[in-house]
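Here is the structure we will look at.
All protein chains but one are shown at their positions in the complex.
Note that the chains are named A and B in the order they appear, and that numbering of residues resets to 1 at the start of each chain.
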Amino acid sequence: MNILPTNNNAADTLLKIASWISGLFILLFFGYLLFDITINGISRIDLGFFHNTPVNAGRQGGIFPMLISTLWILALCLCIALPIGLATAIYLAEYTNEKQTLTRFIRRSLNIIAGVPSIVMGLFGYAFFVIALQLGFSILSGALTLAFMVLPLLIRSIEDSLRAIPQSYRLNAHALGLSQWRIIFQILLPIASQGILLAVILSIGRAMAETAALLYTSGYVMRTPDSMMDSGRSLSVHIFDLSMNVPGGEQSAYASALVLIVLLLMINIFTAFISQIIVNKSIR
Amino acid sequence: MFRTGLITTTIILLSLFVSACEQTANSPSTATLPSDQLTGELSITGSSTIAPLAAELAQRLESKNPQLRVNVQTGGSSRGLADIRQGISDIGMVSRKLNDNEHDVQAHLLAQDGVSIIVHKSNPVTELTTEQIKSVYLGKISNWQSLTGRDKKITVIHKAEGRSTLEVFLDFFKFKNTQIKPDIIIGDNEQGIKLVSRNPNAIAYVSIGTAEYNMKAGTSIKTLPLNGVEATTEKLASGQFPLSRELNFITKGKPSLLTQAYIDFSKTDEAANIIKDFGFVPVK
Partner (left out) sequence: MKPPTSLKTSVLFPLNKDKILLLGLRVLAGLSVISLLFILFYLSKEAIPVFKNIESIKFFTDKSWHPLSGEYLLLPMIVGSLLIMAGAMLFSIPLGIFAAILSQFYAPAWFANVMQRLVEILSGIPSVIYGFMGIIVIVPLLARFEAPGTSVLAGVLVLSFIVLPNIVLISRNALSQVDAIHIDNAMSLGLSRYAIIRHVILPQAKSGLFTGIVLQSGRAIGETLAVLMVCGNVVQIPGSIFDPVRTLTSNIALEMAYAMDDHRSALFLSGLLLMGVVLIIILVAEKISPRENTV
């Protein structure tokens, strides 16, 4: 949050009004969305909802297996995507400049991947991970496919954050004789931590929201997965099935959506906390 | 607020983790396994219409045979057929009759699914003749005026190509798909129901079971009789209702022990109740 002078000229007032209108519009619309989901779903939720397995195609019972599957897929996806994404972003930001063909090529590729429809990703994930690599319908297949989808967002956001750091930091560090390794991990990354955190949160959001791709890779099975080679449906797939495929599943769909939202909130807070710890440690 | 959020999150995640451990610990030991229990893994893929039902049957069978794993995946009837032919799955789910060139696989009839015309509850029309329905879908009658006196444009809802509900519909009324002039094209039955229940001028055709389920739950739709016969699952079961499609399990070659067990289970009385629960008509 920047502190800017508050002299109100006409242009400033206009901008202020436009901004407030946009902000309130968003707040109102989305507030209504969340409110609607809560009202419709809350009655279905009790303690058992989190513990129990679904009964009657999910119209009764709980969503425990879906919670486990979702968290597992998410965790696995991040474990795969974060190192690759971080590395690519660092490489792009620190070792290449805008004019090189390699940068442009990588950037173009990433932008194209970002435009692949989720259902096509799902089909690709099916053909490649499930069939060709013989991983079968599994948490792992789902996580790998999701990692693909999340990479562009991750890489671009982290790269932007790194590039936003003024050159002076790097020059000063070199002048002090620090190795590249140290510069990146002990100076640049901590400074960019806010942006990296955002990138991670965006990726988590994308991963939790993804439905079509997971339907064909981690699958439809309602059982709690025992290992990451087991199939297990994510919360988003469950919501999809309940609202569009199972007659009478609407209320359970709302309830599951509510749980997903709360889960997302908790994960985001958790991630922010963890990143704070990591940053503090590396600065030491 | 941040700290409280974090502590709550950690506690909740921890409790989920503990429950997960409990769940796996609760599986019975093999030492006390009766000798006629089924063990192994069964893979069932195909139609998304049959999938929730198949998953429910699977769950039921699994609860009787704790060492059994039945994995149900969706992907559509054509995936079901393709997977069986390639030997990737044990049972395929196909929501239509087999074609002439598909007799390399065997069909096991699971249930019948009726197809009924639906309109909004407030629509004064009580019955439409075959000729009238044809005219509506061909675009010859485009206003409710001549049918009910209300001067409103008819919103014609039609299904996407390839669906067996569409095939059966075209077959019965003797159309070609290219002749129909729809206003909206839908994929799943539920989509059709959601649209009709909010549009007093819409007309669509969906699965009877889905329609009945929704009507019982209070959704604002009603079915129209066809050729004088009411569109209910009872009339379908008694053979009086003329418009229906088959829901089949398909296998290739000699079914394995597990496959046969599952298919046998789907013909029991217990399974028949489950089938009825989903709005389909079990095979006698």
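Going forward, a contact is a pair of C-beta atoms (placed from the backbone, for glycine too) under 8 Å apart; a residue touches a chain by one contact, two chains touch by 3 or more.
Here the structure is a predicted model, which is why all the values come from computation and not from measurement.
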| item | value |
| --- | --- |
| Residue numbers in chain B that touch the chain omitted from display | 47-48, 74-79, 153, 155, 160-164, 176-178, 182-187, 191, 194-195, 198-199, 201-202 |
| Where the unshown chain meets chain A, residue by residue | 1-2, 4-7, 9, 11-12, 15-16, 18-23, 25-27, 29-31, 33-34, 36-37, 83-84, 87-88, 90-92, 94-99, 103-121, 123-124, 127-128, 148, 151-153, 155-157, 160-161, 163-164, 166-167, 170-171, 174, 177, 179-181, 183-184, 194-195, 198, 201-202, 204-212, 236, 239-240, 243-244, 253, 257, 260-261, 264-265, 268 |
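As a convention for this text, only the chains that are shown with their structure count from here on.
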| item | value |
| --- | --- |
| Euclidean distance of C-alpha centroids - chain A vs chain B, Å | 32 |
| Interface residues, chain A side, partner chain B - complex | 50-51, 53, 56-58, 64, 67-68, 71, 126, 131, 137, 215-216, 219-224, 226, 231, 241, 243-248, 265-267, 269-270, 273 |
| Contact set on chain B toward chain A in their complex | 2, 5-6, 8-10, 12-13, 16, 19-20, 23-24, 48-49, 51-53, 55-56, 59, 62, 69, 71-75, 88, 188-191, 193, 209-210, 213-214, 217, 277-279 |
